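With one protein chain held back, the other chains of the complex are shown just where they sit.
Each chain gets a letter, A and B, in the order it is written, and its residues are counted from 1.
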Amino acid sequence: MTKSKTEEALEGTGRFFDDRLRAARATTAFLRKLYPDHWTFLLGEIALYSFVILLLTGTFLTLFFQPSMSEVVYHGVYTPLRGVRMSEAYASTLNISFDVRGGLLMRQVHHWAALLFMAAIFVHMLRIFFTAAYRKPRELNWLIGIVMLTLGLLEGLFGYSLPDDLLSGTGLRITQGVLQSIPIVGTYGSYFLFGGEYPGNIIIPRLYIIHVLLIPALLLALISAHLFLMFHQKHTQMPGKGRTNANVIGAPTYPYFAAKTGAFFFFIFAVLGLLSTFAQINPIWLFGPYNPSGITAGSQPDFYMGPLEGALRIMPAWEWNVAGHTFAFNVFIPALVPLGVLFTAAALWPFLEQWITGDRSEHHVNDRPRNAPTRTGLGMAAVTFWGVLWLEGANDILADQLQIPLYTLTWIARVAVFVGPVVAYWVTKRICLGLQRKDAHLLEHGVETGIIRQLPTGEYVELTRPVDDEKLAVLEYNRVGAPELPPAGPAEDADGVPAPETRSALGRLRLGLNRVVSEGIPVGDGHGNGHGDGHGNGHAAPAAVTAGEQGGDPPDGPARPAPDQGGPDGGDTGH
Amino acid sequence: MSGKKPRRRRRQRAAGYAVLASGLLVIGVAYAAVTGAGSAATAATASGPSAADIAQGKAIFADTCSSCHGMNAQGTSAGPSLVGAGAAAVDFQMSTGRMPGKDFDAEMPRKPVTFTTAQIHQVADYVSSLGGGPAIPSPAMVSSAGADVALGQQLFITNCSQCHNFAGAGGALTYGKYAPALTHSTPTQMYEAMLTGPEAMPVFSDTTVTPAQKRAIIAYVTKVRSEPNPGGFSLGRIGPVTEGLVAFLGGIAALVFAAIWITMKRRET
Partner (left out) sequence: MSETEGSGQEFPSGDGAEELPEPRAPHRVIGTPPPAEARTLLEAPPAEEGPVEPRWLPAEPSDLPQAKRAERVVAALFILSMLASIGFIAAYIGLELGSIGGVQRSNLALGVAMSVAFGALAVGAVIWVKYLMPKVEMTEERHPLASSPQERAEFAETFNEGAEASGFVKRKLLRRTLIAASVPLAVAPLVLLRDMGPLPGTSLRHTVWRKGMRLLVYGPNTPLRAADFAIPGQMITVVPDGYQDDLDALAKATTIILKFAPGQLMPPTNLNWTVDGIVAYSKICTHVGCPVALYEQTTHHILCPCHQSTFDATRGAEVLFGPAARPLPQLPLGTDAQGFLVATSDYHEPVGPSFWERG
């Protein structure tokens, strides 16, 4: 067999590495690894590639930025600020924008990429939550994600504070005031962070090293762990024909996934390029250098810090002075409580759900949000809570643009922050149950064909056809009462004696929560009215993939529904 | 060949039009010459308000303003006294169209102007004659030539941007009031606003913010608002709120469409 020069060269290279690394088997496995395909699986990639772009553009910026608060007088290209005193950090940012070719573009790409990074994390996190991809074995990845979200918030805050402009300086002032208000340690924390009185002359260099070294290093490590876990555990897949808990269906890394993910990276870079060309962001020359005596109307942080800002605005004036000490509830409660509660609840949720449902099996096929109405409802409640605070953070902009009085908006937010999530939960849950009813109807009666037939008796009936295979697999998967979601256990045994674990207060709570979570519309019941009790069609105990059952197939192929009772000819009609 | 008669009639018809046109032309030119000379005569004496102007102003005032401000501008329950308000205040309110007031909301908005500049000056002269007050600044007082723009930036950020925003894009106040955007304000209007403190705006008198300092502020504002946005569309120059919206509705939305396209499965039979 004659080989081309290229083939020989490639083989030579391969042999070189394999001789030293025994890489052939691992590399082959990697290249053949399958990736399930769904557009929602690309949301995490937006975050990943935005991060890569942040690293690239950030490195460029570090070549020109001066992280120093020493004062200089500006004499550069931007004429309205000529003769103005400013820090070197601010002056060097003006320099990057107006004196370095491509500098403004790189600055803008960097800032848009930061916004896209955080937005993608939120959207990705919501996708994971609503499809329950955080379930075992992926709880670790969920926790890593929450840590990365927090690090991203800090990284962004520190990053846009580096130019030391009026807007971000105001944000630093607020950060300092919040820090100062924390009981016992607040003043010490503030003086340690700022090296003395605010603003001091060391905060920008300190934020700089945190922003370019410490947090990126942590993020790189966490991203690597996040991706490694995803590789090792294999990606989840959406319910569909042939997709079970024990397989992965998709296309291999090489060449398909590599090409698609590479293409998406270029898409992200292109979108960022378009944004940076046509949408001006963070025009620091318009803000002017930071001065603690000046401020602009409409002082907001970047959007991902918006809920914190809104929490500060929404809080009533509540302070407690006792025994020579001050508890500034009006400051440290909004700073710590709303997001603290949200993030903690999010971190605990996978384990809480396991406790409520008793489901400790592995899950590799995603849920449909409608099949878990309580979870979806709670997720929407959390989104509403976050959203109300976020909108309140922009209340003066909204007041000006929509011509609603300022205090009215704050009062609306004060009510909506409590009422909104409750309403959102209830509405979402009802919508999910309605969609479940629609699915149950489809399964029981088939798809309407629009063909009307008259029976010999004179009756008119509409012919239906069974749902096609692909759709059937999706409809059937993981319905309430289906084997994948076991109940917490029978509440009573045959003689009516309650199960021991349900007798304690915690046990009763668990039982109650389990009932709420299991609410759904079972198939075959035909009278679904929202009172399903989670014990479904009497399927066998869940056949999850557990240790010691190597190779055992879970009986989770699509269970056919009861045959059509609708049309007389349930088969192909007008197909 | 009917010949001569039509030719004659045509010539007569054309001649008639020619006479008419030339007559109009003569009258028009004569009129312009006469009135032009007339206004030149008035301008020559306009170093201070003439009695004629004040009288004109009083007439307009009586028709338009007295219903709220009183026949002698002493004020009524519907409108404040204008005695001592000064020509600058009148010029500001009327040249921005805020006055005559129409919808009595939380604040008088800028509206299309109802009167000509000459008429506004006449009303201003009249009001000024009642009790004095700040005068309309001259063009030299509001020109940006040689102004200290750096000082203007510092003064603007310290005393103006907290209401009007860093780029003069405006902002919300309480109870439905707002600090308007400065995009349409002329240098004269800016000076007058600082001097007279219209509605909720504080007063920045010439003894506190000197005329030169006011010029500096005006120079800064006019410079910044007219400069191009090097980074693309400005998104309103109101800061991170619009940027966040664009990140979601522009960036994430576009990438979601891209993701859908990439993973779309083509149906094949």
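Please note the rule applied: a residue touches a chain if its C-beta (ideal position, glycine included) is under 8 Å from a C-beta of that chain, and two chains touch if they have at least 3 such contacts.
Note that the structure is a prediction, hence the values are computed from the model and not measured.
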| item | value |
| --- | --- |
| Chains in view touching the one left out | A, B |
| Omitted-chain contact residue, chosen from A:N330, A:Q354, A:Q401 or A:T449 | A:N330 |
| Which of A:M315, A:I356 or A:L443 contacts the chain that the document leaves out | A:M315 |
| Selected from A:W39, A:F98 or A:F343 as touching the chain missing from the view | A:F98 |
| Chain not shown: contacting residue from B:Q56, B:S128 or B:N159 | B:N159 |
| Positions on subunit A contacted by the hidden chain, ascending | 1, 32, 34, 71, 77-78, 85, 97-102, 104-105, 108, 137, 170, 173-174, 176-178, 180-188, 190-200, 233-234, 241-242, 245-252, 255-256, 259-260, 262-267, 269-270, 273-274, 276-278, 291-299, 309, 312-313, 315-319, 321, 323-326, 328, 330-331, 334, 362, 364, 395-396, 406-407, 410, 469, 545-551, 553 |
| Positions on subunit B contacted by the hidden chain, ascending | 151, 154-155, 158-159, 162-163, 171, 173-175, 177, 179, 197, 199-205, 207-210, 213, 227-232, 258, 261-262, 265-266, 268-269 |
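The rule is short, and it goes like this: only the chains that are shown with their structure count from here on.
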| item | value |
| --- | --- |
| Gap in Å, rounded to a whole number, between the CA centres of subunit B and subunit A | 49 |
| In the complex with subunit B, residue positions of subunit A that touch it | 37-43, 46, 79-84, 97-98, 104, 108, 112, 115-116, 119-120, 123, 166-167, 260, 263-264, 267-268, 271-272, 274-283, 286-288, 291, 293-304, 306, 394, 396-397, 399-400, 403, 405-407 |
| Subunit A contact footprint on subunit B (complex, rising order) | 106, 148-150, 153-154, 157-158, 161-167, 169-176, 178-179, 220, 223-224, 227, 229-235, 237-241, 243-248, 250-252, 254-256, 258-260, 262-265 |
